[in-house]
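Shown here: the complex without one of its protein chains, the others still in place.
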Amino acid sequence: MKRVFPILSVLTATLLIYALYQALVVAPTEQTMGDVQRIFYYHVPSAWTAFILFFVNFGASILYLIKRRPAADMVALVSAEVGVVFLLVNLVTGPIWARPVWGIWWTWDWRLTSTLVTWLIYVSYLMLRRFSSGGQTPTLAAALAVLGALCIPFVYFSIWFFRTQHPQPVIGGDGSIDPRMMHALLINWLAFVCFAFMVCWSRYRLEKLQRDVNQAYAMASLLAPHGSARR
Amino acid sequence: MIAPTGITRVTLLKDLRLEWRSKDAINSMLFFSLLVVVVFSFSFDPTAEESRQIAGGLIWVAFLFAAVVALNQTWAREIRNQVLDAYRISPAPANSLFMAKTLGNFIFVSVLEALMTPLFIMFYRLRSLGPAWQLLLIAVLGTWALVVNGTFFAAMSLRTRSREIMLPLLLFPISIPALLAMVQATADILNGEGARFWIVLLATYDLVFTTVCLLLFETVLNAE
Partner (left out) sequence: MTETVSAVTVSNLIKQFGRFAALRGVTAEFSGGKLYAILGDNGAGKTTLLRTLAGLSQPSGGGVSILGASKFRDISVQVGYMAHPSLLYDEMSGMENLEYFARLYGISGNITGKARCADVIRTVGLDPDLVRPVGQYSQGMRQRMSLARALLNDPKILLLDEPFSNVDVHSAIEMVRLLARSRDQGKTIFVVTHQASLLEGAADEFVWMEFGKIVGRTRELKREQIREQTAEQQK
């Protein structure tokens, strides 16, 4: 197992470099927006990856509520943390893209707004994990994760309807896409997913180590003939 | 045999009685609601035409703030003297407690809304051009949406650090679809259109979240 991680890391790095090459060199330049549009290859896959991670968080939280396995809790924690970061990338690249093209930083467009709300929900999840006391955290966080995940469809649906009533400029654009662009997009998405997986794995290992240390102290405390183990 | 609805009713009555006895809480809540309306009136000039158009949104934000203050304190009573432990060891089901608290909060927040609304109508010279009965329906559905999640998150926050700030931190993001619905529906009706989509959305939201909160409450109550 120990050898797999470095190998996969190298593979992921290679894939990321290839994806960068695809995005910046191979993909054709967009007609109206020019080279600025290339940020699209980061803006979109980061969101898709984040949602995969949040789906994992949802599944892990439900698994924890049913089976109470600590591993499920760790997976939930890790996927939420990494997902929040990826979604932040999406939220930041949105305005960076919008400004040169449309002259505005933010438009409350449907996708960006919904993404912002989703991001807020998962940040509140991370805050709950930080502010609750040790024994409760996995259970409370899992409950919040379920509620948050169920809220996402409502978020997107309500904001979508709101925007059809009150239209605004749309960042990200719709409509048909050149197949070479789609190719670059998918490569970048694959690279992002691999990268996200590696980061999650690292974070998981870190969390597991921390919990193992705590457990070791607790075991020492359990077995000590007199009193708890002094640090 | 203990009927769960009986326990809900008894707990609700007990809470209402306790609320009534600690009149300080009620008085400060009422005054707070009045202050919110007045402060909003200074921030969003009622005489400007634009303000009349966003009055629907303003009133719901005001309700939200009042609700948060109310929600925070209805659970506070249960952790004083660890009374919640007495409930937990009894055979009474956790869901009865949740329903009782939610209903109590619903009543409490509705009273605050009933007091703030005439003030808003007066200050902003609001007139409804659309079906006014729909406004009542939205008020009920919207308040329930805030209160059911609010009661749940307030219970969650009971043993966290910074308990009072945790509640809005958790409640606001998840309430956004419901808030959007309430605000838009109110604005639409005041402007003379129907708000059927928003009402259906709110009703669905209420159904989903009430169900899930009921399913998860016992777990959350007994989390250590």
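The chains carry the letters A and B, assigned in the order they are written, with residues numbered from 1 in each.
We take it that a residue touches a chain if its C-beta (ideal position, glycine included) is under 8 Å from a C-beta of that chain, and two chains touch if they have at least 3 such contacts.
Values in this document were obtained by computation on a predicted structure and should not be read as measured data.
Peer 1: Using the touch definition up top, pick the residue from B:37, B:58, B:71 or B:92 that touches the left-out chain.
Peer 2: B:92
Peer 1: Give the residue, chosen from A:14, A:29 or A:221, that touches the chain omitted from the document.
Peer 2: Here the residue in touch with the unshown chain is A:221.
Peer 1: Determine and list the chain A residues touching the chain excluded from the picture.
Peer 2: 134-135, 214, 217-218, 221-228
Peer 1: Kindly note down the residues of chain B that lie in touch with the hidden chain.
Peer 2: Touch set of chain B with respect to the missing chain: 1-2, 6-7, 10-11, 14, 17-18, 21-22, 77, 80-83, 85-92, 222, 224.
Heads up, the rule we're going with is that only the chains that are shown with their structure count from here on.
Peer 1: Calculate how many whole Å lie between the centre of chain A and the centre of chain B, each centre taken as the average of the chain's C-alpha atoms.
Peer 2: Once rounded, the distance between the two centres reads 31 Å.
Peer 1: Name, in rising order, each residue of chain B that touches chain A in their complex.
Peer 2: Contacts found on chain B: 149, 152, 156, 159-162, 166, 169-170, 172-174, 176-178, 180-181, 184, 197, 201, 204-205, 208-209, 212-213, 216, 219-220, 223-224.
Peer 1: Can you list the residues on chain A that touch chain B in the complex?
Peer 2: 65, 117, 120-121, 123-124, 127-128, 131-133, 135-136, 139-140, 143-144, 146-148, 150-151, 154-155, 157-159, 161-162, 165
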